[in-house]
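And then chain A:
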Amino acid sequence: MNGEMEILEKVKKAFGEKAETAPKWERQSEIKVPLELLHPLLGYLRAQGFGHLAMISCVDWIEEGEFELVYHLWSYEKRLHLLVKTRIDRENPTVETIIPIFRIAETYERELHEMFGIDFPGNPNLTPLFLEDWDGSPPMRRDFDTRKYVEEKYGMIDLTKELWKREEPVLEGENGED
Partner candidate 1 sequence: MGLFRWSQSRSLWMMHFCTGCGAVEMPPTMTSRYDMERFGIIPMATPRQADILLITGYLTVKTLKRVVRSYEQMADPKYVIGFGSCTINGGMYWDSYNTVKQLDLYIPVDLYIAGCMPRPDSIIDAFVKLREMIAKGEANGWKRYRENLEWYRTNQAKVFNVEKWSAIEP
Partner candidate 2 sequence: MVILEFFLVLIGITALGLLYGGIARKWSARIQRRYGPPFYQNFLDVFKLLGKKNTKSHGVMFALGPVIAFTGIILSLFFLPLGNSRPLLSFEGDIFVLFYLLVIAPLGMALGAGEAANPNATIGIARGLTLMLGYELIFFLSAIAVMVKFNTASLWKIVEIQGTFPKWNLFPFFLSAFAGLIALQGMMGEKPFDLIVAPHEIASGPMVEYNGKYLGLLQLYHAIAIVVETGLFVNVFLGGGSILTFILKTFFVFMLAVTIDNIMPRFRIGQAVKFYWKYPLIISLLGILVVFIWR
């Protein structure tokens, strides 16, 4: 545990009151920080040895009207995982890209851009990653109701209704016996 405390003290000293740090689980602690302090903090932590950016998650707190971006950092030497959290507005979420610090973030940001509609100015390749010619709103946002979308696009499957007349019976009947 001592390694953890020492890091949190350093961050506290470096970034003052705005960064609330709290140890969370064994070998895992949390740093909440406002958006403008995000990049300097990430740069600082990278220098401290947190070289592995596991991923960038985004939690949609629709009640508070905010997205919570969580940067997962892991340090191989200190064996410590940091959840760097920051809150961004939900209506037009834009966060400066962190590719200069972590080159691997390009794919993570691409996914967040597609799934939550967060804009990352500076990311060269914000092309769609998973969905092809997608017409709906970004799917992972809480306000996107997937069941309504499925109902309207694919039509809920009602097997009792005969979709179109088939020459020979499909499942039941003589060749469906075994």
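Side notes on the structure shown:
Criterion: a contact is a pair of C-beta atoms (placed from the backbone, for glycine too) under 8 Å apart; a residue touches a chain by one contact, two chains touch by 3 or more; residues count from 1.
Inclusion criterion for the candidates: all candidates are chains of the complex that A comes from, given by their letters.
Fair warning: this is a prediction, and the values are worked out from it, not measured in the lab.
Among the candidates 1 or 2, the one in contact with chain A in this complex is 1. Of all residues in chain A, those touching candidate 1 in their complex are 130-133, 135-136, 139, 144, 146-147, 149-150, 153-155, 157, 159, 163-164, 166-168, 171, 175.
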